[in-house]
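Every protein chain except one is present and positioned as in the full complex.
Coming up: chain A.
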Amino acid sequence: MPLDWEPGATPGDAPGDGEAATWGPLLHPLPLPPTAAGTMEIVYVYVKKRSEFGKQCNFSDRQAELNIDIPPNPELAEQFVERNPVDKGIQCSTSMSEHEANTERFEMETRGINHVEGGWPKDVNPLELEQTIRFRKKVEKDENYINTIMQLGSIMEHCIKQNNAIDIYQEYFDDEDAVEVTEEAPSAKTINVFRDPQEIKRSATHLSWHPDGNRKLAVAYSCLNFQRAPEGMSHESYIWDLENPNKPEIVLKPSSPLVTLEYNPKDSHVLLGGCYNGQLACWDTRKGSLVAELSTIEFSHRDPVYGSIWLQSKTGTECFSASTDGQVMWWDIRKMSEPTEVVILDITRKEQLESALGAISLEFESTLPTKFMVGTEQGIVISCNRKAKTSAEKIVCTFSGHHGPIYALQRNPFYPKNFLTVGDWTARIWSEDSRESSIMWTKYHMAYLTDGAWSPVRPAVFFTTKMDGTLDIWDFVFKQCEPALSLKVCDEALFCLRVQDNGCFIACGSQLGTTTLLEVSNGLCTLQRNEKNTASSIFERETRREKILEARHREMRLKEKGKVEGKEDDQREEEPILTLEELVTKAEEEFFDIIFTELKKKEVEAMKKSKPVGPERGREEGWGGGTGTQGGAVGRRGGAWGRGEDTGSGGGAPGLGAPSWAR
């Protein structure tokens, strides 16, 4: 149909073909003016009588119609820049594709069948003694049997006699001591991986090994992101049997997700769990997966329980817990309705809950039963004495040095006076004697450290986990500035770590609930010759050094005080308080001064060296001049920075890079 309908044609003019409607466009399809975005709306409008709605369509062929013709708009080309030449890489070989597929994880189970009774023929009832005897007698009379046995008997006799004559598997050189293990590089390998069977993954926040035999591992799962626990997240925590990574052996069902979980070292059926809502729960695995004892919520913590440890007691039922609400509570699991004792972590010793520090790790060593230590969110370690008379006396001293929460705190199992703290980006080793600072520390890492532990067999070895999923094994009698071994365990962050008592196996839990079991090489879990002495001498030496530094600092502070007091008699001139900008300017000026003096020195030296060569000199001077102007430029820029207009790093580069370019 021709496209020349007149605008304004009324519906009545449309060519109605009777029943079935063939409606054509009534209005001239206008290409509407381009909208602001440069797109054009093309609208095709048609009108239909209401009575015709729902009628069957009567399609008919018609010729192609040009509805819209949009010519190219050369003005748009202005928005593009022509690229000439264009580089394009071409591969002149057959194109191939790579594809990998992995089957879905399938569950395997090992089962055995116990064969109880032999394959008796149908007519013999195995339970009937007579029948079986008769059968046997029949067999014994069989000629085949007799011949066979004679033959086999002679072979057997030969071998038996052989065995009696010489022991071919005799161990030689058994008496000699095992040769010292050669220096093999430390290594660790993954033995097993236990994945959280739940759909919604939670982080593995705490691990505890079974006290007897270490064949089981209890893992606490929870989501530590504040109020970000997804809907429908399960509260369950599991106990895994190391042999079976497909299914957890025991399921623990608390009312609130568990943040910590500990086996009772005296009774391997009892577990203590600290909940996210501040309660403490107790399980007996013989009784099932529901909570056996639960502390009442009014007397429990107000924040998640971050540390819970069993105490050494005759009854084996005492434990204590700490939480970020600033309280440390002692419990007896036989009576969980109330804590037996509460200590508030207020380091000003005024027992104000408002000024209390939040506890995020707890430490208790059974060889020092009256002392315990708490690592706080504020980066301070508080050492406490349980047996003090008044509550204020309970807090003995504090150690500060971390910039962030102390996620792990543990005394060295061989030298309890020294303890390891892990927090912010470092791990630090402290001595109880040195309160001002740690005696040894690692460098600042790129990722946050989340957990750490000493090796129970080697006094100089400790392990740390980081947020980038690496496990570091440090051995400071071997290497001090770096970990002896650094392993990437998984891609997500590792949250917790637990070493087995034999020092060989390490379990680490990650953010997605995956627990990895690793075995370290022999060198890292056998006590080296003389290691104890070496480690203790290192600790002593570092403690001494810190003490000396402490003494020096104290001296200097006293001197300062003395000076200040002396000046008070005269006119005391106050140093103007510099603003941040001015401090920055001052620092930059000093920095550039140093750089320039160095450059000048280099210039002079270079000039001296190449004096004999004529043309070089000109270049040298040009270079020198270049530097001068460049320096001037930088100097000017420096001035600009002084006004706080430009960032430091951008301007710095030309000042330093230019000389080489000019040359």
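FYI, a contact is a pair of C-beta atoms (placed from the backbone, for glycine too) under 8 Å apart; a residue touches a chain by one contact, two chains touch by 3 or more; residues count from 1.
One rule holds for everything that comes next: contacts and distances are computed from a predicted model.
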Would you kindly match the missing chain to its UniProt protein name, picking from "Autophagy-related protein 13", "Glutamate-1-semialdehyde 2,1-aminomutase, chloroplastic", "RCC1 domain containing 1" or "Dynein light chain roadblock"? "Dynein light chain roadblock"
Among A:Glu65, A:Glu140, A:Glu243 or A:Glu482, the residue in touch with the chain that has been omitted: A:Glu140
Decide which residue listed in A:Cys57, A:Cys159, A:Ala185 or A:Cys481 touches the omitted chain of the complex. A:Cys159
Over the whole complex, note the residues of chain A touching the chain we left out. 114-121, 135-136, 139-141, 143-146, 148-157, 159-161, 163-164, 166-167, 169-170
